[in-house]
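Missing here: one protein chain of the complex. Every other protein chain is in place.
Think of it as A and B in the order they're written, each chain with its own count starting at 1.
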Amino acid sequence: MAELLEVRDLFIRYETVDGVVEAVNGISLKLDKGSTLGLVGETGAGKTTLAKGIMRLVPNPPGKITKGEIIFNGKDILKLSEADMRKVRGKEISMIFQDPMTSLNPVMTVGEQIAEVISIHEKVSSKGAMEKAKEMLEMVGIPAERAEEYPHQFSGGMKQRVIIAIALACNPSLLIADEPTTALDVTIQAQVLDMMKKLKDKLNTSMILITHDLGVVTQTCDYVAIMYAGEIVEYGSLRDVFKNPQHPYTNGLFGSIPSLAEDVDRLKPIKGLMPDPTNLPKGCKFNPRCEYAEEICRCQSPETTEVKGIHVVKCFKAQGLV
Amino acid sequence: MEEKVKRTELLQVKNLKKYFKTPKGMLHAVDDVSFSLHEGETLGVVGESGCGKSTMGRAILRLHEPTSGEVIFKGENILKFDKKRMKKLREEMQIIFQDPYASLNPRMTVSETIIDPLIIQGKYKKSDKEGLQKKVREIMDLVGLSQKLINTYPHELDGGRRQRIGIGRALALNPKFIVCDEPVSALDVSIQAQVLNLMQDLQEELGLTYMFITHDLSVVRHISDNIAVMYLGQIVEKAPAKLLFKNPLHPYTHALLSAIPVPDPDYKMKRILLQGELTSPINPAPGCRFAKRCIHATPECSQQEYSLKEVEPGHFVACSRFNEIKN
Partner (left out) sequence: MEKVQKKEKTLFQESWRRFKQNRLAMVGLGFLGLLTMISITTTIIDVVTDNRVYDTYVISQNLVMRLKGPSAEHIFGLDEFGRDIFLRMLWGTRYSLFLGAIGILASTIVGGTLGAIAGFYGNAIDNIVMRFMDILLAIPSILLAIAIVAALGPGLVNILIAIAISYIPTFARVVRAKVMSIKDQEFIEAARAVGASDARIIFKYIIPNSLAPIIVQATLGVAGAILSIAGLSFLGLGIQPPMPEWGAMLSNARTYIRDAWHITVIPGLGIMLTILSLNLVGDGLRDALDPRLKN
């Protein structure tokens, strides 16, 4: 499969009054055309910052991409002018945000909102754009007549469908979905995920799905990257990571969610808290919470090493050094 | 002793109703709900947003005054209590909230937050600084908060710690019964597990009875003895936790369980995708409220009223066709 996106050694930081937040610390990843990558991590892991970095939407100030390359379709988008970048956004890469309630403009009909994106990026008449908008609505399972309605007339699940329609309107080659179903109820989540998967296959769109829900990842993703404190600590195919987790943090995440199949009296949580991003620990960033941590983990940062094939991990224990 | 055979009944809810007036009509947020809870038991209440689970929890505590029904706590109908007795009763019935950001007074420190209920209920005098201090430290220990946080404000703490303060405030009065309204939903998974373990430890140590309201089905299965599934203001199915997951009988429970994303690539579950979305129960039509979305519905379903029926020991369901559906 052809490569669509490659992120190389990306660093993003925010300079705030409380200090420098090191949000993304040397992330590298690759994504093939048509495949889906799940980006998993907890609050403050840097998932959303990474996504915004790829869209070049990191607010500056206080945010800044300090190092790295983002190669999309063979060109480094960090080197594009802002005008060229605007042509990429929405047309080639689009993004879905978490909260369907605030992502739509309340004073425009949903049809107009979809048509707007189309007319920005494609040379069509306003009538043609509206027609395409209605097609998009049908595609996400909303009757075309409802194009005339305003967002407040839609339920949460329906709004999220409209947002997906907007994101896919220009047939982008990459869709970044930031917790697209977190605000939805579980039965609605199932509907939306199901639809996203079908559309993605139909349009051959690549997707980066940001979530904290390992269950959602299982259902939609081909590859998984586990993020912790701005780093990818483990990466591999869905099966690699879920069936053979190597990093203690990945294991900890699995131990933290109650299983539906097994009965356990107590969960096995990861001890401690996410580190303060303005004051990250020395060495392996997970070491203060890691039950296996030894001296080397406290002073040296582990390299990313291969487990098997594409499955990689960033941990001294997995390397056999601890 | 009889207690060993059957634990004593602590709370009984009978035909509880809570209606709200809205411009569009009467909203039947909680509509004729009955169940009972034994001492030391955890009843999980699951349902999607708008199903009335939070309103039910608040109606039982009379934080929302119920429209009708009975809430019998330790043998007495508390809906008949006057203001004074109700205030006294609050010592025994407490609540833990979902949002650890909104549920703490931003202008009160950890110790002030924990002290407040003690002073309100007259357990300690405000002048008894030493006694209060000791009690606060005791509670902070109990919920796993470090002593040095005693004078911090909520905004300085993370979600997990704030939730521990919320739990500490609820426990300050030594309650018997606690309504837990989505207590871990706003927390990250690793913190969520820590808080769940804490709540289980506290239950064992202090003999607490929980009503655990959540939309997270894997959490509810983990923590509950019994589970009640709510849909549009009514309980549609109630069963022991494991049994409900093994043998769900109501079509809505089926759909709900099949929608859970399971984090196991080998797990294959037949999806029952529900059509349409939840409406709100404003002036609901008679008959089964799920009928409109139910794939098994017959015309009769929207005509008759259904109440919970015990179909196997401990397993209640409100559906007339569950037997036919099963096959």
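In this text, a contact is a pair of C-beta atoms (placed from the backbone, for glycine too) under 8 Å apart; a residue touches a chain by one contact, two chains touch by 3 or more.
As the structure is a computational prediction, the values presented were derived from the model and not from experiment.
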Hidden partner chain, touching residue among A:G34, A:G141 or A:G272: A:G272
Omitted-chain contact residue, chosen from B:P117, B:G233 or B:P263: B:P117
Options B:K53, B:R90, B:R164 or B:H254, residue touching the unrepresented chain: B:R90
Of B:E9, B:E39, B:E70 or B:D99, the one touching the omitted chain in the full complex: B:D99
Candidate in contact with the missing chain, chosen from B:T22, B:Q133, B:N151 or B:N174: B:N151
Where the missing chain touches chain B, by residue: 58, 61, 63, 86-88, 90-91, 94-95, 97-99, 102-108, 116-117, 120-121, 146, 148-149, 151-153, 155-156, 166, 169-170, 172-173
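Going forward, only the chains that are shown with their structure count from here on.
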Of all residues in chain A, those that touch chain B in their complex: 42-43, 155-158, 185-191, 193-194, 212-219, 238-239, 242-243, 252-261, 263-271, 273-274
Partner chain A, residues of chain B touching it in the complex: 48-49, 158-160, 188-194, 196-197, 200, 215, 217-219, 221-223, 242, 245, 255-256, 258-267, 271, 273-274, 277-278
